[in-house]
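Take a look at subunit A:
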Amino acid sequence: MKSDLDRYLEDHDRHDPLFVGIHTGGVWIAQRLHRMYGSDSPLGKLNIAFYRDDFSRVGLHPRVTPSNLPFDIADRHVILIDDVLYTGRTVRAAMNELFDYGRLASICLAVLVDRSGRELPVQADVVGKSLNLDANEHIKLTGPEPLALEMTTTE
Partner candidate 1 sequence: MTAFNPQLDQQGRLKHFLSTEGLNRQILSTILDYAESFAGVGDRAVKKVPLLRGKTVVNLFFEPSTRTRTTFELAAKRLSADVLNINIAASAANKGETLQDTLHTLEAMHCDMFVVRHGNSGAAHFIASQVAENIHVINAGDGSHAHPTQAMLDMFTIRRHKPDFAPLRVAIVGDIAHSRVARSEIHALNVLGVSDIRVIAPKTLLPKNIENLGVRVFHDLAEGLQDVDVITMLRLQRERIKNAVLPSEHEYFSCFGLTEKRLGVAKPDVIVMHPGPINRGIEIDSQVADGERSVILQQVSHGIAIRMAVMAMVMGSAPSEKPGEKAGGG
Partner candidate 2 sequence: MRIKINNGHVICPATRVDGRGDVYIADGKIISVIDPMEGFTAELELTLNGQYVCPGIVDLSVHLREPGFEHKATIASESEAAARSGVTSLVCPPDTWPVIDTPAVVELIHQRQYRVDKTRIYPLGALTKGLAGEQLTEMAALKQAGCIGFSNACRPIVNTEALRRALEYAAGFAVPVFISPEDSYLKNNGVMHEGQISARLGLPGIPETAETTAISRALLLIEQTGVTAHFCRLSSARGVAMIKEAKQQGLPVTADVGICHLYLTEIDVDGFNSQCHLLPPLRTDRDKHALLDGLRSGAIDAVCSDHQPHDEDAKAAPFGATEPGASTLEVLAPLMFNLADTHGFSLERILRALTCQPAAIAGLDAGALEPGAKADLFIFDTNRQWTVKADELTSAGKNTPFDNWEMNGKTSHTILNGKVVYEDP
């Protein structure tokens, strides 16, 4: 994934990007990547709870860790990192939230797992692994130490 990301950043000529992980799994992946790159900027953490499109149906999530973007985002390249890309709704919410922090230069989406079941026109720029799963099959990242992928099937 790191090498794919390297190539992507080089191809697109994006230097000194900011790393932003989406709570919770995305933050764990982002932490690894952030460490590997040894970036000078701090790691950003995004909690999209206030941007979810299902609020009026399910209400707020029981625990909301605040978003923490300890930098000025304006005119910067951002690498948005999540664990699993599924329907695309989380990424939609995350992009909306990012823009509320300022007008950024670009977003590159990096995900550990790209699984089938997209509901929105969203695609990842960098993918760790692609999986073709049925709607009743779920994949989840557990962590933070050790990081592991867990598969479950519901009826």
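The working rule: contacts are C-beta pairs under 8 Å (C-beta built on N, C-alpha and C of every residue); 3 or more make two chains touch, one makes a residue touch a chain; residues count from 1.
Criterion applied: all candidates are chains of the complex that A comes from, given by their letters.
Since this is a predicted model, take the numbers as computed values, not measurements.
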item: Candidate touching subunit A in this complex, from 1 or 2; value: 1
item: Residue ranges of subunit A touching candidate 1 (in the complex, touch as defined); value: 47-60, 62-68, 74, 84-90, 93, 96-97, 99-102, 115, 117, 119
